[in-house]
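Of the protein chains in this complex, one is absent; all others appear in place.
On to chain A.
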Amino acid sequence: MARVLVGVKRVIDYAVKVRVKPDKTGVVTQGVKHSMNPFDEIAVEEAVKLKEKKLAGEVIAVSVGPAQSQEVIRTALAMGADRGVHVEIPAAEYELLQPIHVSKILAKLALEEKADLVILGKQAIDDDANQTAQMTAAALDWPQGTFCNKIEKTDAGLTITREIDGGLETIKTKTPAVLSADLRLNTPRYATLPNIMKAKKKPLKKVTAKDLGVDTSPRIEIVSVEDPPVRQAGAAVADVDALVAKLKAGGHA
């Protein structure tokens, strides 16, 4: 039975109002509520569902990041993953870690763990990169199915319904493959408290990027992180003609 590798990223919780650090090098993370990237939750749910349908034998949750990343691995374990791998990146280095690094790490792990399927969230809600799944597939030279809306097992491999602009696209792919989960793939379960207790006993392996032979030296430099511009005050116009005139003057016509 198939072995599924799922990526889980620890991000600032979606409900938190993000604030830029005074020195503009990034956003404030200290004392801020974090949780699992919502798209990764969908990926975990799909993997666990595959296991429940006996289409997968083992689900491995991987997180690449600082020590606190273990929290989201534990969440994945409580949701039903069998074991975890934490690729520890020192906090300072993590700030400049990019999808290119993560995809290389995931590709290495997929081979090492003999995974048949890698399921990732389509993007993380912090950097919105939407690159990791695609680059992981490239690094492995495996087929990819991105923005999955539905994943079905067929004799030859998988039939995947993808969310595309204006509709859905159905493709067939062989395994091993890399998939990325879109919003409507499923509704992820929440971990129950007894399962969180049990998850404490599930194995969690810690490795470093160096162990995997992946170079994580930074490829970018953060010049400045800025708040989005504050919305300018609007103005009331007397009638439609005045509105049209204003729009024309603003170059909108």
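Note that in this section contacts are C-beta pairs under 8 Å (C-beta built on N, C-alpha and C of every residue); 3 or more make two chains touch, one makes a residue touch a chain; residues count from 1.
Following the convention adopted for this analysis, contacts and distances are computed from a predicted model.
**Student:** As a check of understanding, state which of "Very long-chain specific acyl-CoA dehydrogenase, mitochondrial", "Ribosomal protein L6e-domain-containing protein", "Ribonuclease P protein subunit RPP14" or "Peroxin-5" is the UniProt name of the chain not shown.
**Tutor:** So, among "Very long-chain specific acyl-CoA dehydrogenase, mitochondrial", "Ribosomal protein L6e-domain-containing protein", "Ribonuclease P protein subunit RPP14" or "Peroxin-5", the name matching the hidden chain's UniProt entry is "Very long-chain specific acyl-CoA dehydrogenase, mitochondrial".
**Student:** Which is it among A:V20, A:I125, A:L183 or A:I196 that touches the chain not included here?
**Tutor:** Only one listed residue reaches the unshown chain, and that is A:I196.
**Student:** Since one chain isn't shown, list which residues of chain A touch it in the complete complex.
**Tutor:** 31, 35, 71, 74-75, 78, 190-194, 196-197, 200
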